[in-house]
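With one protein chain removed, the remaining protein chains of the complex are shown where they sit.
Presenting chain A:
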Amino acid sequence: MPIKSYLAHPHDGKKEELVQALSSLKNCEVIPAENKDLLIVVTDTNDKLEDENLKEKIETIKSLKLLAMVSGFDTPKSN
């Protein structure tokens, strides 16, 4: 059950668009950083495949310039 955090860099002037696009994805939480240049994204998925699919979806968002992973944890399943 992977939990990962990322720094997401929007294209110039596209931060709001990126927040909306990320917020619409299931298992994906967006935290705007205090400065104006980036977002913190946390993904919380059930398994490795779901995690990879979600990451691929995030990477197709046009307002996203770069996605850099900060940390990744894998927790045991709850059932």
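We take it that a residue touches a chain if its C-beta (ideal position, glycine included) is under 8 Å from a C-beta of that chain, and two chains touch if they have at least 3 such contacts; residues count from 1.
The definition used in the following text is that contacts and distances are computed from a predicted model.
UniProt records the chain missing from this view under the protein name "Nitrate reductase", selected from "Protocatechuate 3,4-dioxygenase subunit beta", "Chemotaxis protein CheW", "D-methionine transport system ATP-binding protein" or "Nitrate reductase".
If you put the missing chain back, the residues of chain A touching it would be 1, 3-7, 9, 31, 33-35, 37-38, 40-42, 44, 48, 52, 55, 59, 66-73, 75-76, 78.
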